[in-house]
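Just below is one structure, and these are the notes that go with it.
All protein chains but one are shown in place.
By written order: A and B. Residues from 1 in each chain.
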Amino acid sequence: MRGGLAAALVVAGLLLLNALFTGALAPAFALPPYLLQVLCLAGINVTLAVSLNLINGFTGQFSIGHAGFMAIGAYSAAYFSVTFGEALRAALGFLPPFARDGAVLLVALAIGAFLASIAGFIVGVPSLRLRGDYLAIVTLGFGEIIGVLILNIDAVGGARGYSGIPKLANFFWIYLFAALTILVVYRVVHSSFGRTLVAIREDEVAAEAMGVHTTRAKVISFVVSSALAGIAGGLFAHYLMYVNVRSFTFLKSFEIIIMIVIGGLGSISGSVLGAILYISLTEGLREFAQYRMVLFSLLLVILMIVRPQGILGHKEFVTFLTKRRRSIGAAPGTPGNA
Amino acid sequence: MTTFLQQLVNGLSLGSIYALIALGYTMVYGVLRLINFAHGDVYMVGAYVGYYASRRLQGREPSIVSALLVMLVAMVACGILGILIERLAYRPVRREARLTLLITAIGVSLFLENAAQLVFGPDPKFFPSLAPRADFHVAGMRLTSEQITVIAVSVLLMVLLRFFIMKTRTGKAMRAVSFSLDAAKLMGISTDWIISVTFALGSALAAAAGVLIAMQIPKIDPLMGIPYGLKAFVAAVLGGIGSVPGAVLGGLLIGTSEVMVVGYLSSTYRDAIAFGILILVLILRPQGLLGRVQKEKV
Partner (left out) sequence: MRFRALAVVCLSAVLAGTVSCGSKGSQKEIVIGEYGSLTGGIATFGISTKNGSELAFDEINKKGGVLGKQVKLLVEDDQSKPEEAGTVVTKLINQNGVCAVLGHVASSHSLAAAPICQSNQIPMISPSSTNPRVTQVGNYIFRVCFIDPFQGAVMAKFAADTLKLKKVAILVDVRSDYSVGLQTFFRQQFRQLGGEVVVEQSYSQGDSDFRAQLTAIKAANPEAVYLPGYYTEVGTIVHQARELGITVPFLGGDGWDSPKLWEIGGAALNGCYFSDHYSTDDPNPAVQKFVADYKAKYGQTPDALAALAYDAARILADAIQKAGSTDGSKIRDAIAATKDFPGVTGSISINSDRNAVKPAVVLKVENGKFLLTETIKPEAVKL
């Protein structure tokens, strides 16, 4: 089966890269740990960007509280690892250490994704009655409320932040899930369900008139997207070993939005590009930390004026390579689109 | 009982500030259907302009006149800032998708916050006292002259705004534009000019709020616009975005409920309350308390 072979190749490739980068294979080829950290954070950003693009880019809904889902995923996954990680590891004593760690991580991420998707469902349901800007405000509000709630749960550290999380995530796992996210979103978008999402984006009323279950589609889109964000959050927690509510404010949500807007809403490869570009600029301009955000915000405004569809617009990277005009719908910057 | 009344007064004074800022949000949304995320930061700039203006006046006796002068300077400066923002950032993208507008607004907001940190320095500054201080004891409560000033000036400004919108030609034009931009154009109204005026007014009100708050709570910092802007925005939506009396009502409600929750329950839920109320209202009555139902035409 071609799909299975491709998957196996990807997994093997990532394992190889991971071993290479961490120096397990040949110390001479090991990446400087700082660069490895940047790469890993980029990978997490990719997952976040691509998952957000599903709602914002493909379904056309304004969701600006994405960091809230990430927070839920991060905290619940972390709580599991810290509280039940040891017990699970003991129960799986017959497996080699890396498999045990992997198992704990997978269960933690699954829990994180599940709880985040519940939140996504709760946020998605009001979308029945809310359009555009109102939905944006509600998602922002939910993001803030989630933050406040977590702040009050002392078991996960409250204001002090949650530390002592085992470092279970590494390059392999992060990029595996990034690849998985891309795959999932790609499959969703290129299915008939994906077509309904785009229809909703283009003209919700018309779509409803065509018999599309708009609410159901929107809610599913939120649930999938938030689950993926939850996974990204879990990986984040297990990589940095410490999380604090302050990492998940609306500023973080805005950062993710910047990423997908730069790359191009409605383009998966655009989100990947945007995520990598964003973190490279953030790290590369670290010397000029004070001017960095000023420049960023200015660039963002200029980008919106000059090229609102971002770098890739609605097209995927492959269209430039293979010259196939496979784009889904028109770019949002074209006049006449509300 | 006294405590309750005192908390009520606290809530009203906080609510007036939210109302002033909310008015700017609601007016801009009314004409442009744009959530001006940068509005909270204009409020912050107003406070800073007021700060530097009052430093110039230092040495003179604190008086009502100097306080009003400072406020006026801040209002004018921010009015100009509002017009600039509209011209440079929002006008070019006016016809774009809503998400583009939203993101542009976010960009402007981030820019103002970070530029302010760079220019003014990240640590808070202390606003000098402008008006003579006096305390009033009414029914066991203690009202400061600042609180009374806040409420009084806010009411005055809101009344002036109402008069302007209802009784002047420009005000009428603003109402026309908020009803339908295209129809207003067809009627010969210079919509660009009206939109600029709207921004200028809204920004001026935000600046006034900034100076009032700075007089009351002497601390100002570059990020002060964020919490106030967000909650004022919630207030505008609660009251019905696009509705001027709605913004006032929303502001007072949010301010009062926030103070009550903090005083009687716990301050940690302070921010959650504003959003909680918002979500409830949006689900039960999306057009807000005093808003019109937006019919979507196909």
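By definition in this document, a residue touches a chain if its C-beta (ideal position, glycine included) is under 8 Å from a C-beta of that chain, and two chains touch if they have at least 3 such contacts.
Treat the numbers as computed from the prediction; the structure is a model and nothing was measured.
Chemist: Touching the hidden chain in the complete assembly: which of A:V10, A:V125, A:L281 or A:I302 does that?
Modeler: A:L281
Chemist: Just checking the interface: what residues of chain A touch the absent partner chain?
Modeler: 32-35, 37-38, 41, 151, 158-161, 163, 240-244, 246-247, 273, 276-277, 280-281, 283-287, 289-290, 307, 311-312, 320
Chemist: For chain B, which positions touch the chain that isn't shown here?
Modeler: 3, 6-7, 10-11, 14, 117, 122-124, 126, 135, 142, 144, 146, 213, 217-219, 221, 223-224, 227, 258-260, 262-264, 266-268, 270-271
Assume only the chains that are shown with their structure count from here on.
Chemist: Would you pull the chain A residues touching chain B in the complex into a rising list?
Modeler: 56, 60, 62, 64, 126, 129-134, 136-138, 140-142, 144-145, 148-149, 151-152, 205-206, 209, 254, 257-258, 261, 265, 290-291, 293-294, 296-298, 300-301, 304-305, 308, 332-333, 335, 337-338
Chemist: Could you please specify the touching residues of chain B with respect to chain A in the complex?
Modeler: On the chain B side, the touching residues are 29, 33, 35, 89, 92-93, 95-100, 102-104, 106-111, 113-115, 117-118, 230, 233-234, 237, 268-269, 271-272, 275-276, 278-279, 282-283, 286, 296, 298.
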